[in-house]
Every structure is written in structure tokens, then in C-alpha cells.
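With one protein chain withheld, the remaining protein chains of the complex are depicted in position.
Going in written order, the chains are labelled A, B and C, and every chain counts its residues from 1.
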Amino acid sequence: MFLLPVPEYMEGEPVNVNEFQELARQALPKIYYDYYSGGAEDEYTLKQNVEAFQGITIRPRILVDVSRIDLSTTVLGYQISVPILIAPSAKHKWAHPEGEVATARAAALCDTIMILSYRSTCTIEEVASSCNAVRFFQCYVYKRRDISANLLQRAERCGYKAIVLTVDSPRLGRREKDIKNKMVNPQLKNFEGLISTRVSTDDGSKIEAFDANTAFDASLSWKDIGWLRSITNLPVLLKGVLTHEDAIKAVEVGVDGIVVSNHGARQGKGRFYVGIVMELALLVDLGAPWMTDIKATILSHQRRFTIQAFVISSVSWINICFTPVVFLACTSLLYT
Amino acid sequence: MFLLPVPEYMEGEPVNVNEFQELARQALPKIYYDYYSGGAEDEYTLKQNVEAFQGITIRPRILVDVSRIDLSTTVLGYQISVPILIAPSAKHKWAHPEGEVATARAAALCDTIMILSYRSTCTIEEVASSCNAVRFFQCYVYKRRDISANLLQRAERCGYKAIVLTVDSPRLGRREKDIKNKMVNPQLKNFEGLISTRVSTDDGSKIEAFDANTAFDASLSWKDIGWLRSITNLPVLLKGVLTHEDAIKAVEVGVDGIVVSNHGARQGKGRFYVGIVMELALLVDLGAPWMTDIKATILSHQRRFTIQAFVISSVSWINICFTPVVFLACTSLLYT
Amino acid sequence: MFLLPVPEYMEGEPVNVNEFQELARQALPKIYYDYYSGGAEDEYTLKQNVEAFQGITIRPRILVDVSRIDLSTTVLGYQISVPILIAPSAKHKWAHPEGEVATARAAALCDTIMILSYRSTCTIEEVASSCNAVRFFQCYVYKRRDISANLLQRAERCGYKAIVLTVDSPRLGRREKDIKNKMVNPQLKNFEGLISTRVSTDDGSKIEAFDANTAFDASLSWKDIGWLRSITNLPVLLKGVLTHEDAIKAVEVGVDGIVVSNHGARQGKGRFYVGIVMELALLVDLGAPWMTDIKATILSHQRRFTIQAFVISSVSWINICFTPVVFLACTSLLYT
Partner (left out) sequence: MFLLPVPEYMEGEPVNVNEFQELARQALPKIYYDYYSGGAEDEYTLKQNVEAFQGITIRPRILVDVSRIDLSTTVLGYQISVPILIAPSAKHKWAHPEGEVATARAAALCDTIMILSYRSTCTIEEVASSCNAVRFFQCYVYKRRDISANLLQRAERCGYKAIVLTVDSPRLGRREKDIKNKMVNPQLKNFEGLISTRVSTDDGSKIEAFDANTAFDASLSWKDIGWLRSITNLPVLLKGVLTHEDAIKAVEVGVDGIVVSNHGARQGKGRFYVGIVMELALLVDLGAPWMTDIKATILSHQRRFTIQAFVISSVSWINICFTPVVFLACTSLLYT
């Protein structure tokens, strides 16, 4: 993962996320650290992500009574203490033996929502029974729709409160570090008894050999949102929306929210990077004049998303007391 | 503090402020140098400050008679030799045994105004009796308003000519170097006999443990300017104005001037950086067409600030003969 | 050639074009590597080329059925599997003993078009007989028009399908590395029996001593397109168009296509760099409002080029199995 240079005075306790990431680099096997932290291709887009966040400036207003600050908000009706969710990220046990169960407990502790990745190393059921955090479940749509249905229905049965459908990966990005590391795809916990996800050919990186390039349904299109509705009663959020055209389409098909994300720059060089997206997003709300057309278009569809939360990918951004690793692979914006 | 690389030819006497700062780095204990020179968080905003100043260009006009140049101006009616004031900065004795008394003498010598920080290591009274410089007094509003009143009335009694109220710090910025250095807050000279400002817990940086996060009144708002007026007859300047919206508000509530400042980038990453602010400020006066709306708004309130001076934070920018340290932590623009 | 730093994790098999180029650097004699990879003068424009490509962002649309993707297109009526052609580049035998014959076989294998450089180290005839790839032939117009005619008619007779006339080099760019390396111009294979192209003076780089500065017809102008038509029935593409004004002229004189190219930044500092050109090009198609005038002008001539393909200079971008070198000296856009 592209990261600002660790300042020379780094010593003693870590004081910022950059220093936590450096500790993670020291603590983790290279193959896992690279997996968590790498971006697609030459990582130029990852670098742009970081720089774009740096470039964001705030216009502080003065003489406002801030003696009582309430950062709490609601997402899909659920009250959370801060407008920050834990984004879906894969394979927490690679970073810490307790895996997603610990992350869920941290979410509960912080009174926020965890979005569990379908690639979790703890099962849907294990995470559900570990604590009372509000949880969403992230997945793709597979060619074998019965498997998608199985996962979604298990999530619904286990009390997950929404489905987060990632829509930016009809093929996975080319992650060169994983190729170099000859990363292999393990059996996914949530698929045990359903399908083998282990891949044993020895042709480059195997991490994508299952799913994106073989299992995901590349024919998925807007009309399939209806199918999703037919197999689950949970609200549906689309993750990976990168253009205002698609934000409008999302309004039209009636999904319950969108997550503006470039997948942590892991889905391909040149992806419109999140900084710009965020800028656009913020501009929508700040009413920059040249956004008028876009706003008008959205409003004319009688519904408009409002920014609800930041969604932060971090195995342990919150459960900082449990594990020594922290990373910020992806920050997205959730609109509902 | 972010600084341009010291040029390789640095040798012999210092010839610019960068070289003075390098000397300060060599002369001071790290904990003090870091305190003076550090910015908030990853210091990206501090870096932007410096770059923004570098980027400012001047449009020199030619064939103008410059045989007699008069840089003198008046601020709140006081004649000064150059449009440069000494900004309030804390704890001069950490840099030099004579502290703010020496700085005040330097201001007197240069025929300009010193703004004394409430965190001075010489008392309000000591500085007042040391020389006949025109002095302003900088402070915050505390939860215990009697303490604010005490300080302001002492300043007024001692002949300080204006109150500079810093309004950009309902909470202090996260200064990572201070946290690393386990900086502790000493007893503040001006509070002796009033309240203990010493903090002895050992939880990270203690420099902010008193005041910003506990003592400052976070409920302070525009309506409280009236309270300030009720306890002092001195003119009031607001320091920390960063938006044109708040500049307009300042006109409306009738303060006597504003200082456009981002607190030397010490008050948080992403603060709208001073370079941009200065650009806006300069543009107001240069009449760039797209500033028309802002100007119209300000003018419609029947009053308009004009740029009066630069306000430079520097323990010894002026009293260069007294002490080996110089730094330029913050340059602001004063409008009255 | 300017190149991004090879990432530190480079080890094992190469995974991207940067790593292939690094291998080429290790495998080739410096004089040849420099010839292939160098840009004109201080290579600032070459650096701009690379950065411009990096800066291009894509606006991915979501939920589009991509289960069947067909990248095939037609160029001048010839069906190719991907919108990528092999651009003309000189002297493939310097990189690999089989030279352009191997490149042509690779083009055939990949079902795309190879553009043979007149400076090839295999003859027009050898390349033609080596495989059934669709081939175009690139050349200049020489002072001795009979030589141009000879080459073009041989190409036509050998079944080449179009003439690509490079128009950006009335003089060759100043390639400082070649000068340093005292590169000499060898006898060109395609000119054997026609004219000696060997140059034996010892005054700096000799690579340009033949052709550009002595043999090319510097008086060539738009009216000469007619002459070209008179000696060949093949379609004519102009390579090196860099301005919209000239794109319009190309429409007017009725050529069959243009290649927007800055000659891989080999033709002089400050040449309008390909990234900008590509941006303009893309904008034309994306309908950016400020392109309206240009579009209107083009359309008013009743004909408009559409982007047909990328044209990539690479001795072995495609025939990766034949040779260890890969470089991307120039990427152009082909409009027909």
C-alpha cells in the first residue's frame, strides 16, 4: 500500500495510522501484508488516493458553540455513534488469530456497523453469534445463483441488516504483488460444504482464480437487482459506484444506498480515484454551482441520496486493543 | 516545522530565515524546538503553508519614483514603522532567558506592535513595565469567565491597547511531535494565584491538558462578543478567521479587526491553508472579478476591512540581536 | 527512455512492461538500448509522455453485462482481434536475431496488424513471406522520389495493405544519447541495390546523417499527397498529426486515416506531448463542451475520423514468447 514516508521521529507509541501501518508491515508475513496493502498494477491510483485525501481542505467556521458535539447518525435506521462504518475486507485471521469475530466485537464496542466480507475467515454464523454489533453482509453475485442465495439467506437468518453488493469487479484487478508472491486462494470458510474455492493450478496469482474471473457472474446488470430483491428482504446497498450517471441509475432502480468507492485502488489502474469522487460527492452537498445539473437530474427522479457515513477498510482501525495491525486500504462514502 | 532544505552553501553568518531556523534547531532542546516548529498531525498543512508562500508572485511595476519609501502604517490608530506585527506565540523563555520582555523591547526598537500571548513566560505586568512598545494582548475565553475577565482587565490596566481573541481553537490541534516528546504543561505565569495549570497525568501530550480541551469555553459563539465588550473597553480583534462568511459575520458583530490565520498549521490537518487565504485576501484588494460577489456582500454591510499588516510569529524575528533563534511559525493578515 | 522506478519487489517473472524494459536494459548493448529507449534532447517530453499516460483516468460504469466482451474492430476494413496495432519501429534485429519476421508472426498470432518500418532489418519481401499477418508499410518521402516509389510499389506488390506516411520529421530530433554513443547509420536493408545509406563521417551521431537531414524531402507539403496517390493505390495514413488544425486538413485532402503521435517524444523537446493529444482525442469523442467548435469544424467538412486503434511501438510487446525485450516507446491513436 502506498503510504507517506514514516516521519523520522517515529519512536515510542504510534500516534497515527501511518505508524500503525509500519508496525503491521513489521509484524506480518510479507505475503499477507502485500495482500492487504497492495493496489492494482503499478499502484499509481493508490498513490493518487492517498494524495487526494491529503489535498482535501476544510473550511473551519468560527464561534460556533461546540460544547456538545454529537457525531451520531443513523444508517438505514440504525443509530451509530460516529458516521464511520467498517468496510468489508477479506481474511482478518491472516492479521490476527481471532479474525472477524474480534473486529465485530470492536464495532459493537464503538457502537458502529461492521460490514462482513463474504471472504471472511470466520463464518457468517460465527461473527453473528460473537456479539450484538449491527452487521451488514457484503457479497457478489455468482454464476451459480444458488450459492449467492445460500449466502444471502444465511446472512438474513443470522440477523445481518443489509446486503452490500460489490459491483465494481466483474473481473478482479491485476495485483502485481500477489502475482509475485504466488498467493493461492484458500478454501473460503463461508463456502464450506457448498463448493470448493481452493485453486491448485500454478499459473501466477491464484487469489482470483476462484470467484472474480470464474465464479462471479459477469453478465450481472441493472435488471438483476430485481432478482436480488426476490431472494432477500434485506435492504440493498451498491458498493463501487464511481460516476454520477450510475448514481442516478441507482436512484432509479430503487436501491437503498450506494457506496462511492474505488475499491481501495485495487481494481485497476486509472480507475477514477476516490479523492476526486469524494470531491464530487462533497460538492454535491456544498452546492457548488457547476454541480447544479447533476443535482437537478437526481432530484428530478424524486429522490436524492445524502451522505451517511465514511466506510473505512481496516482490520483493526477500531479494535486497536486486540491486534497490532491497522491499515486504511479503502475509504468510501456511503449514501443512503 | 516544515522548512525548505537548507542550501548546501550554508556556512558563515545566516542570511535568511531558513538558516536562522536551522541554528535554532541546533541550539534548542528538541522538545522545545519541536513545540515551536511543529504543525498538527502529519504536517501536510504546514508544508502547504510554506509552499503557498513560495508560490506567491509579485507584479512589479517599473519607473515609479521609489526614492522615498514610507512603509509606516497605523493599526487601530497606532503609528508603526512597517506593516508587520509580532504575533502572539507562547513561552519565549524556552528559547531565551529574557523571554517576552526582550521581544517587547525589540518591538519598541523597531517601532511596531507586539501581541503578547496569554501563555507568556513573563507576566502581563513584567512585559508592560519593560518598555514603551505598543502592546496588544491575546487570549481565549475560559469556562471560568472570571479568569478571562481577570486577564483582560489586568491587560487593560497595564496599558495594552487591544484584545486579540483567538477563535480557531475550541480544541487544540493534534501535534504529534508534542505527544512523542511527552510535553507537559507547566504552570502558566499569568495564572499564578488564580488557578493551577500544571497537569500531571501521564497520558500522552499534556500541553493541551490544561486550557483548550478543559479550560477553554467550547460554547463560545458570536453572541459572546457582547460579553467581551462588557468587561473591557479595549478594541477587539478576532484571530483565526478563515472564511469569507466569517469575515462578513465579523463585520456584522462590529469587531475592530480580524486576523486571517490558520494558526501556523498547528490547528489540524486540512485547515484551509494560509496561502490560499492570503490569496483570497490579496484578491479582495486587487479586485479580481470573481471576488465581486464577496466584496459586494461585505460592502452591503456598510463596512469593509482593509489589510493593515502582516502578523508574524517569531520569538526573535526582530530582536535578532538578543537571541540566536528565529522562526516563522505563522504569518497572518490583519484587517481592521 | 524515461521509466517509472522499478518497484523494489521486482523479482521472479516480470509482471508489467516496466519490468520487461528493465530486462531489456540488462540484456541489450547500451548503444542499442539507448537507441530504442531514448527521447529527444533532455527527455523532458518523454517524461511528460509517461506522466500523461499515468494521469489518464477511466470512469468505470457498473452493472453492465460483460460476460461476452468483443474487443475486435476493423481498421481500413481489416478485422483485428483488439484495437491495438504494432507501430513502426526500426531495426528489430538489434534486439533479437529474427527481427521483424518474428514480430510479424506475433502479429499474425494475435490477429492484429503490424506496421513495418522502412528501416526494418528484414526486407519488405522477407517480412511479407514470413506469415499471413495484415501488414502496413511506413515510410517517408525522399528527395529522390524514385526511391520512395520503389519502396511503396514493392510494398504494394508484396501485399502490404496501406501506406503510413510519417510527417513529423522534416528533420530528426536531437537524440543526445545517440550522439554520446556515436551511433552510426548502417546500410538499410530495404535500400540495398538502390542507394548507400551508410555514413562514415565522424561528426557526432550518424544515425540521422542519412535520411532525415539529407535524404528526406523537406519541401514535402499537403499538395504532395496527390503525388503519393499517383504512385500507389494503397490507402494512405498520416502519422504525426498533433494539432486539430492539421486533423481538419487531413480530412480535407482525403487521406484514409491519421495517427496522432508525438513520435515517442523522439522528435524534439516541447513537442506537444501525446498525453495531451490523447486527452484532446478522447474529449472529442466524449463530447466535452469546449470541443464543440472543433467538432463542428470537422463535421462541416462532411467527414469525421473515429478512433480506431491504439498503435503501440514495441519490438516484442506481442511476441513476448520470442524475445526478452519489450518497450513501449510510443503509443499513438489511429483515426480512420
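Note that a residue touches a chain if its C-beta (ideal position, glycine included) is under 8 Å from a C-beta of that chain, and two chains touch if they have at least 3 such contacts.
Only a predicted model underlies this, so the values are computations on that prediction, with no experimental measurement involved.
Under the touch definition stated at the start, the shown chains contacted by the missing one in the entire complex are B, C. The omitted chain makes contact with just one of the residues C:167, C:215 or C:251: C:167.
Only one residue in the set C:74, C:132 or C:243 touches the chain that does not appear here, and it is C:243. Even with one chain removed from view, chain B keeps its contact list with that chain: residues 4, 7, 9, 11-12, 15-16, 18, 54, 56-67.
Against the chain not shown here, chain C presents residues 34, 41-44, 167-168, 170-171, 176-177, 179-180, 217-222, 224-225, 238, 240-243, 245-246, 249, 267-268, 270-273, 276.
Here is the rule we use: only the chains that are shown with their structure count from here on.
Where chain A touches chain C, under half of the residue numbers in use are shared by the two copies, so each contributes mostly different positions. At the far end from chain C, in terms of centres built from Cα atoms, lies B.
If each chain is reduced to the centroid of its CA atoms, chain A and chain B end up 42 Å from each other. We define each chain's centre as the mean of its Cα atoms; on that basis chain A and chain C are separated by 42 Å. The multi-chain contact residues of chain B, meaning those touching 2 or more other chains, do not exist; every residue touches at most one other chain.
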